[in-house]
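Notes for the one structure printed next.
The block that comes next holds chain A.
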Amino acid sequence: MGTEVNSILPLLAVMVSAAVVPILASSRSANVREAWTFVAAFGKVGIVLAMLPHVLRGDKLSFEIAPVFPGVSLAFRVDAMGELFALVSSFLWIVTSAYSIGYMRGLKEHGQTRYYSYFALAMSSTMGVAFSANLLTLYVFYELLSFATYPLVTHHQDEEGRSAGRRYLTYIVGGSIGLVLPAMLVCYGSSQTLDFTPGGILANSGLSRFELGLLLFMFVFGFAKAAIMPFHSWLPAAMVAPTPVSALLHAVAVVKVGVFSILRVLVGIMGFELLLGQALGGILILVASVTIVGASLVALCQDGLKKMLAYSTVGQLSYIVLGASLLSENGLSGGLIHIATHAFGKITLFFCAGAIYVATGKQNISELNGIGRRMPLTMASFLIASMSIIGVPPTAGFLSKWLLITASVDSGRLEGLFVLLLSSLLSAGYLIPVVYRAFFLPQPEGEPTSVVAEWRSPCSIAAMVTSFGCLLMFLSPGLLLGLARKAAELYLGV
Partner candidate 1 sequence: MDRILEVVIAKYNYWIYIVLMMIGLYGVIAKNNLVKKIVGMSIFQTAIILFFISMGMKKGATIPIIIHGQEASVRASDYINPLPHVLMLTAIVVAVSTLGVALALAVKVYKEFDTLEEDEILEKIRKS
Partner candidate 2 sequence: MTSHLPALVVTVPLLTAFAAFAAGWLRPKLCFPVGLTGLGITAISSIWLLAEVLEAGTVTYELGRWPAPWGIVYVVDRLNGVVLAAISLCAFIQWISSRASVKSQFSDRIGAFYGLELLFVTGVMGITVTGDAFNLYVLLEIASITAYALIAMGGGRAPLSSLNYVFMGTIGACFYLLGVGYLYIMTGSLNMADLASILQGMRSSQAILVAFVIIIVGVWLKMGFFPLHGWLPNAYTHAPWPATTLIAPLMTKVMAYVMMRLVLFLFGPEYSFGVLGLKDVVVWWASLAVVAGSVIALSQKDLKRMITCIILIEIAYMVGGTFLGNRSGTTGAIFHLVNDVFMTLCVFLAVSSLAFRQRELDMDTMEGLFSEMPFTMGALVTGALSIVGVPPTCGFFSKWLLLKGALEAGHYEFMVALILSSLVCLVLFFRVFEAAYFGHGERSHGHHRMREAPLGMVVPLLVVAIGIVALGLMSGEVISSIIEPALPRGVL
């Protein structure tokens, strides 16, 4: 095992985007604002990459901000799990910033200063969650993220935004204050610490099976950002936000923070051994499966492109929970890698949706006949990303799916296998028709047939970059697998 090294890098990674906010908020020129956003984004990726060698060696970079309670302080500790999440998020921030420029300028959106400022704050909070050393720090940044993303979700400041914002806060903050906070307290009360420890902290807590099960439920449903059914309806509602917000936050940052938090709790607070010993894995698998199948079925019935993608996200997130509930090394690795593969795949899909909207104003699937001829590269990216979501080679999604399937079979949880295969079919069911319509159906009468200038559109370019990422991750998965294995090594002692 590696050593624990004191380093200010985690703090810098978190603060670099927050530090830029005053500049963003006060700049008069759009170019200055966007330039600084890029500076911050590249800076963040740079710092995260700088920590990578340490993490791969097994060292943990830690930094304490302030002690707050006996046994608990606000602190960062960078390990493989956090580094994986941070890498994905920070890299995709760069891409999304480019995308945002194209989108916001293309639609001449208002309030762009506020948008970029809160985006930067949201990214700070996401990094904070990724690098948290204990549950309390994670909770702090989780809450900060909720409030930092509210102005982003409600950006359009209209009636739809108002009700979407209300639902967003009700589920997310209601869940964290109402469920996670008491659960955290019980954990602290039993073990006097909240640090993420291999093997968990509740092993000697003397809690009964019922109490542990209750705690488990409080955490899983309390972290409502993970959109486990039935606390998922904020996600489709939040689609009223501008597409770059939907793309990064709801396909990558916000929802991934939710499942990441659940993973941290399962691995570092409760511990796989404890869950195995108390036979709590099965219930979790059930909950995850219901969400996967249910969300996929609802996605099949959607006409709005973004709504369909939202429900697809709900289902895909529970893959990660399912992986973890298998309580095995492959399951955890599969879940972690899925964070990355789903992120790239889903963000591509959202980018395409936004590119289509900017170029043609279309939002519904039924309107997309023949659009492949006008935007071939965009739709090709859509196809690649769809393959990744469905889980077929040569895309990255296949990697995580394979690990999850292997884990299901290994742990003898054949219901997991069944659910994974079924959901692949269902994903195909709601994604392939879009591609089919785009390429194989003729355009409706009276529509322009000119090819959209995709090479000049940042939106389409961003989509192409991330779809390329999907392919790349399949072809050279070394880094991902390395980080995932390191995480499993750390927390499961394998």
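Quick note on selection: all candidates are chains of the complex that A comes from, given by their letters.
The rule is short, and it goes like this: contacts are C-beta pairs under 8 Å (C-beta built on N, C-alpha and C of every residue); 3 or more make two chains touch, one makes a residue touch a chain; residues count from 1.
Since we're looking at a predicted model, the values are computed, not measured.
Chemist: Using the touch rule from the top, find which candidate among 1 or 2 meets chain A in this complex.
Modeler: My answer, from the options 1 or 2, is 2.
Chemist: Can you list the chain A residues touching candidate 2 in their complex?
Modeler: Residues in contact with candidate 2: 65-70, 73-74, 110, 136, 139-140, 143-144, 147, 151, 154, 157-159, 161-162, 165-166, 169, 173-174, 177-178, 181-182, 185-186, 188-189.
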